[in-house]
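The complex is shown incomplete by one protein chain, all other protein chains being positioned as in the whole.
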Amino acid sequence: MMEDKITIKKLNLYYSDFHALHDINVHIQKNEITAFIGPSGCGKSSLLRSLNRMNDLVEGCRIDGSIKLDGTDIYNGDLDVTVLRQRVGMVFQRPNPFPMSVYDNVAYGPRIHGITEKKELDEIVETSLKQAAIWDDLKDRLKKSALGLSGGQQQRLCIARALAVKPEVLLMDEPTSALDPISTSKIEELALELKKNYTIVIVTHNMQQAVRISDKTGFFLLGDLVEFGETDQLFSMPKDERTEKYITGRFG
Amino acid sequence: MSRAKIKDRLMTGIFYAIGWIMLAFLLYLMLTIIFDGLKGFQWDFLGAAGNGIFNQFFNTIYLVFLSLLVSVPIGIGAGVYLAEYAKEGKFLTIFEISIESLSSLPSIVIGLFGYLAFIMWTGMSWNILAGALTISILSIPLITTETNNAIRSLPVEYKEGSLSLGATKSETIRKVLIPAAMPQILTGVIMAAGRGFGEAAALLYTSGQSTYINWQNFWKVISPSSPLNPFRSGETLALHIWAMRTEGALNPSATQIANFTSAVLVVLALLFTLVTRRISDRMRKRNNGGN
Partner (left out) sequence: MDKVVQKAIAKDKRWRAVYIACGLLIVALTLLMGAFLLYQGSQTFLKAHHSVWEFLFTSDWAPLDKTGMFGGKVGAAIYIVGSLETCLLGLLICLPFAIGSAVFMTEISPKIGEKFFRPATEIYVSIPSVVYGWFGLTKLVPIIRNAFHPKMGGFSVLAASIVLAIMIFPTITTVAADAIKSVPNSYREGAYGLGATRWQVIGKVVLPAASGGILTGVVLGLARAIGEALAVAMVIGMTRSFATSLLSPTSTLTSEIAADMGNTAQGGEYNLALWSMALLLFVISIVLIILIHKLDNGKKEK
């Protein structure tokens, strides 16, 4: 048995009075893609956003239970939130490049984390863009505004931006929901490529996407983790009746 | 036709009339002011001696510049506080009322506060710096409000994107949010500058109504006659009009000078309005155009 990258234990999450996640237990393994699926409002995004504490931004959000990254609890102060977020990167539903040049977008993270030397930055920008398979598209327009790129390019730029701070885990919150089919398949290929070096957790409303790229899948419903297991198994022989109903499209 | 319909026609006519009257009146106002200004124009109005208003023009720019040095950082800082740090509660209410007070108190009241604080209690005589500080009290709320609105209207994804890379909140604010909000913040700064240009009542008892400048001393900042000395008294364009009214008897050209000064101020006001419009139009286009 491989060691967990992230261990979620008895996690409960509340938004003020609303109990959004109930007693969640998940083991996320290194160099795998773990997918969270379920109808909207089931809590899958909330869980994802707990993993790098983006939920801290939401007023009234409260958590108990534990989330451990390589055995260190991420909520009890041993790990500063900025360090956590550097180690656990995130790609959002809507591509969100900053209103600055392509280069400055990718260099943003490294600069924040104290890298000032031009040569080093150049290198990081190049490798990150290459890793995100967009270097060839963008190498001649590094100084142009990132807002001029197409949606698919923007999303890959955002992945490059996340990779530039050398994270260990990459969280993807429905990364293709705003993209066309061609861009979507490019992002999926990219995810498969990236899992060699990174641990990936992806939230998707697209079950086919989960089947295509993930190793493990968790199915959420109304704040419960109904079922979690090998993706092949979950989709071919679901253990829970509700999972079956969902994957055969009978509700949700 | 029914009575209701006749009345409707009549009222529509009245509304049209009012609308066009107010547009026509503005046109008349601007044209007469500019025309009167040009009618009595003499070349020496442009100079720095005698009847010239160049010194007043310089004083105005210098004073507004000094006031922005104070009001821009504080205004932006307070705007960021309001947008990112303020929490619901008593203090926020007090803060909001303070901002509203600063922006709607009569400028003569603000001017008197400036007189009390920067002149009477420091024992100094009228000076440009006191005027600039007083004007900055008027401009801070404008810049604060614009900054707050600008930051709040940014997509939340900017903030999330930056935080998710491990940036701290203040890094996010300084490196992503403020730059992204800059065009709108700039609108606030220009509006503040415009207000400073036309303000007179707040300067009446702070920056003084006289100017003694020796342009030869330009770089000798400590010399009392150096244009750059912030501790000399300095009359602005707007105050000059006020002064010309009272000095009318002493100077036969007073009316012409004031007419010309009014024209200059109106043209400046027009310019400021156009520039702010331009910026906010461009911003709206950028925001609507998406990518």
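Letters A and B mark the chains as written, and numbering starts fresh at 1 in each.
Going forward, a contact is a pair of C-beta atoms (placed from the backbone, for glycine too) under 8 Å apart; a residue touches a chain by one contact, two chains touch by 3 or more.
Bear in mind that the values here come from a model prediction, so they are computed numbers and not experimental data.
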| item | value |
| --- | --- |
| Listed residues B:L102, B:L228 or B:I279, member touching the removed chain | B:L102 |
| Contact footprint on chain A, counting only the chain that is left out | 80, 82-83, 112-114 |
| Missing-chain contacts mapped onto chain B | 4-5, 7-8, 10-12, 14-16, 18-19, 21-23, 26, 29-30, 32-33, 36, 73-74, 77-78, 80-82, 84-86, 91, 94-102, 104-110, 112-113, 115-117, 120, 137, 140-141, 144, 168-171, 173-174, 194, 197-201, 204-205, 238-239, 241-242, 245, 255, 258-259, 262, 265-266, 269-270, 272-273, 276-277 |
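Basically, only the chains that are shown with their structure count from here on.
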| item | value |
| --- | --- |
| Chain centre separation in whole Å, for chain B relative to chain A (CA means) | 47 |
| Complex contact set, residues of chain B against chain A | 155, 157-168, 171, 175-176, 179-180, 291 |
| Residue ranges of chain A touching chain B (in the complex, touch as defined) | 52, 54, 57, 82-86, 89-90, 92, 94, 96-100, 108-109, 112-113, 147-151, 154, 158, 161-162, 165 |
